[in-house]
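My questions will all concern the structure given below.
Note that this complex is displayed minus one protein chain, with the remaining chains in position.
Going in written order, the chains are labelled A, B and C, and every chain counts its residues from 1.
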Amino acid sequence: MGLFFAAVAVAACGGTYPQSALDPSSDFAGRLDGLFMQIFWWAVGVFVLVEGVLLYTVFRWREDPARGRPPEVHGHVLMEIGWTVIPALILVAIAIPTIRTIFLVDRPTADPDALVVEVTGRQWWWEFTYPELGITTANEMHIPLGRTVDLRLRSADVIHSFWVPRLGGKRDVVPGRENQLWFRPDSVGVFWGQCAEYCGTAHALMGLRVLVDAPADFEAWVTTNRSNAARPADSEARAGQGVFMANACVSCHEIRGTGARGQLGPDLTHVGSRLTIGAGLLDNNLENLIRWIDSTQVVKPGTLMPEVDLTESQIQQLAAYLLGLR
Amino acid sequence: MTQEAGHTHPSSRFYVVIALTLAVLTAMEVMVFYVEALAPVLVPVLLVLMSVKFALVAMFFMHLRFDNKLLTGVFVWGLFIAIGIILILMAIFGKLAG
Amino acid sequence: MGPTSTGIGNRKLGMWTFIGSECMLFGTLIATFLIYRGRNVVGPYPRELLNIPFITVTTFVLLMSSLMMVLALAAVQRDDMRGAKIWLFMTGFLGLIFLGGQVFEFNHFVHEGLPLSRNLFSSTFFVLTGTHGAHVAGGALWMGTMFTHAAQGKLDSNHSETVEIAGLYWHFVDVVWIVLFTLIYLLE
Partner (left out) sequence: MATSEADVGGRAAGEHKQGLYSGGLWSWLTTVDHKRIGVLYFVTGLVFMLVAGLEAQAIRLQLARPEQRLLDPEFYNQLFTMHGTTMVFFAGMPLIIAFFNFIVPLQIGARDVAFPRLNAFSYWLLLFSGLFLYSSFFFGGAPDGGWFAYTPLTNRQYSPGMGMDFYVLALLLSGIGSIAGGVNFLVTIVNMRAPGMKFMRLPLFTWMALLVSILILLSFPPFTIGLVFMFFDRSFGTHFYDAAAGADPVLWQHLFWVFGHPEVYILVLPAFGVVSDVIPTFSRKPLFGYPVVVFSGILIAFLGFGVWVHHMFAVGLGPIVNAVFGGATMLVAIPTGIKIFNWIATMWGGQLRFKPAMLFAIGLLGIFTIGGLSGVMHASPPADLQQTDTYFVVAHFHYVLIGGTVFGLFAGFYYWFPKATGKMLNEGLGKAHFWLTLIAMNLTFFPIHFSGLLGQPRRTFTYAEGLGLDTFNLISTIGAFLFTLAFVPLIWNLWYAWRRGRPAGPNPWDAPTIEWTTSSPPPHYNFAVIPRVDRRDPLWHPHIKPGLGWAGEAEPGGVFPRVQPDDAPEPIVMPNPSYWPLVMALGLSLATIGGLGSLPLVFTGVALALLGLFGWAFEPAEGGH
C-alpha cells in the first residue's frame, strides 16, 4: 500500500499527464481538487485505521488451543454507538465543504464579464461558437487568461460529456437541455480534454484541446478567426481548393469566404492554424492530413466523414489547401 | 364504518354500502371537476377524494382492515416507496413547483 | 405443507407481495405520465380528446365489478355456489365492459389523429392505460376460469382462498384505476 501513497504523490505534482484531474489550472478545477484532497486524506486515515485493526485482529487472535474456547460475547452498546457516531462525524466533516462547493460549482457563474462560448457536442467532435465574437470553430477552444469563460453546453445528437480535467469537472451535454460550466484559467497552455460519456463507436476518439492564451495572443487569434479564409497561396493549394469545391467536402464543411457552406462537419475556415485534426486525434501536419483524407475510416473508425474517392495527387493538393487555411 | 375488526367477514350489505360510497365519491369528483368555483382547490380536493376511495377498497374489499397486519405492511411499503419515488422524480423534473 | 409461520397462506402472502411490487410498476408509469404532462410539442392535446362523462361511466362499471368480486368471495365462503357463479360471472363481465370502453376510447383517439406514435401524450397515455387494460384482461381471464370451474362444480368453500387471491388482484387493478381516473382525466 506504500505504492499507493508514492504513486499519488508522484501523480499529484507530475506534469506529464496532460489530462490529469490532480493538476488543476483554474479556479473551478482547483476547488474540486481541494475538496477531493480533503476527502482523500480522511479516507487514508480511515483506511489505515480499519486495515490496521483488521490485520492486528487476524494475527492476534489466530487459533491457539491453549486459550480455550472464546467467551461468548454478543455485543456492546457503547461500542456500537461509538462506531456509529464517529464515522457520522467524519461524514459531517466531509459534507460541509462538499455542500459549499456544490453551491459554487453547480450554479451559473456570477461573473458578469464572463466570455460566453457555446459548446455543441456532436458524434464525434466538438463545435465552439463565440456569440459575442462571431467566431465558430471546432475541437480547439481558445480562451484568454484571467477571464472567466461561461460555457453553454448543448448536444446535436446523443449525450456527451465535456471534460477538460485541468480546467473543470465533467458536465454532460444532453439533447434538449442547456447545461453550463464555467472556469477561469490561471495559466497559459494547452489543456487536453475528451468526451467522457459513452456516445457510440468513436467515443474514444472524441478529444478536444483548450488553448489558454495571454490576452494579447487571444486578441490576435480573434482578429484572425473573424476574417474570411485565406486565399490559396500557390497553384497546388489552388488546385486543392478546386478539389474541395468539386467534391462532397462542400456539403458538410464551411469555409467562410468561399462557396463551401456545409453545416454538418467542422468549420474549416482556419483549419490550418489548429494543432490537431480529427478531434484531437492527430497532429495537424501535411502527412497526417493526407492520411486522414485518404483513409478516414481507418484512422477514426465510425466517423461520419466518408472517404471521398480522390486520386493521390488530389489528396495531396487538398491537404496543402487545408493546411494553408491559417 | 363501525364494523368490528375480527375474523368474521362483513355482511354483503356492508359491501354494498361501501360500493355505494365509492360511487358517490366518484360522482363528487366529477362534480368538483365541473364546478368553476372550486377550481382553486381542485387539486387537493380531488387528491383527498381519490385517497379515500383508494383506502376504502384496500381496507374493506381487500380486507386489510380485518387481516394480518403483515399484509398491510407488505402493501404499504411498496406503496410508500412508489409514492416517494413519484414525488422525488416530479420534484427533479420541476413538476411540484407549480 | 402444513401451517405457515405467520398463519397467512403462502399464496395469499405471495399475492400481496406481488401487489406491493406492482405498486412500483404503476408508480413508474404514473410518474412518467405526470412528468411528461404538458410537454407535448404537437397536438392533439388531452383536453381536446378526453371524454369525462364516458369514462365516468366505465369507471363506475369497474367499481361495481369490485363489489361483484367481494360478493362472489362471500358466497364461496358461505358455500353458496349458485351465488358464487353469478357474482364471478358478473365480475368478469363488468371487467369486459370496462375493457370494451377502453377499446372504444382508444379507437376514438386514433380516429381523431392520435395514434400511439403521435406525440408524448399518446405515448404515455396509451402505455399507461394499456398496461392497466392488460391487467384487467388478465383478471377477466382468471374470472372466466374460476367461473368455468364453479360451473363444473369444482369450486367449493375449500377453495375460498383461491377466490380471495383472485379478488385481491382484481381489487388492486380497480384501485389503480381509481388513481388513474383522477390523475389522467380529472387533474388534466
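What to note about this one:
The rule is simple: a contact is a pair of C-beta atoms (placed from the backbone, for glycine too) under 8 Å apart; a residue touches a chain by one contact, two chains touch by 3 or more.
Not measured: the values here are computed from a predicted model.
The hidden chain, counted over the whole complex, makes contact with A, B, C. Checked against the hidden chain, the listed residues A:I39, A:V116 or A:V188 yield one contact partner: A:I39.
Of the candidate positions A:D150, A:E197, A:E254 or A:D267, contact with the hidden chain is made by A:E197. The chain that is not drawn here is touched, among residues A:G134, A:P215, A:G257 or A:P301, by A:P301. When you scan A:L22, A:A114, A:V188 or A:L310 for touch with the missing chain, the hit is A:L22. For the chain left out of this panel, the touching residue among C:L29, C:L67, C:V173 or C:L186 is C:L29. For subunit A, the list of residues touching the undisplayed chain reads 3-4, 7-8, 11, 16-22, 29, 31-33, 35-36, 39-40, 42-43, 46-47, 50-51, 53-54, 57-58, 61-65, 67-76, 79-80, 83-84, 87-88, 91, 94-95, 98-99, 101-103, 105-107, 123, 153, 157-159, 161, 163, 165, 168-172, 174-177, 179-180, 192, 194-205, 207, 280, 301-302.
Although one chain is hidden here, its contacts on subunit B can still be listed: residues 70, 77-78, 81-82, 84-85, 88-89, 92-93.
If you put the missing chain back, the residues of subunit C touching it would be 1, 4-6, 8, 10-11, 13-14, 17-18, 20-22, 24-25, 27-29, 32, 35-36, 39-42, 116-117, 119-120, 122-124, 127, 131, 142, 145-146, 149, 159, 162, 165-166.
Definition applied: only the chains that are shown with their structure count from here on.
The touch graph of these protein chains has some other shape, matching none of line, ring, star or complete. Averaged C-alpha coordinates put the centre of subunit B at 15 Å from the centre of subunit C.
Note for the complex: subunit B touches subunit C at residues 9, 11-12, 15-16, 18-19, 22-23, 26, 29-30, 32-33, 42-43, 46-47, 49-50, 53-54, 57-58, 60-63, 67-68, 70-71, 74-75, 77-79, 81-83, 85-86, 89-90, 93, 95. Subunit C meets subunit B in the complex at residues 6-8, 12-13, 16-17, 19-24, 26-28, 30-31, 34-35, 37, 52-53, 56, 59-60, 63-64, 66-67, 69-71, 74, 77, 164, 167-168, 171-172, 174-175, 178-179, 181-183, 186-187.
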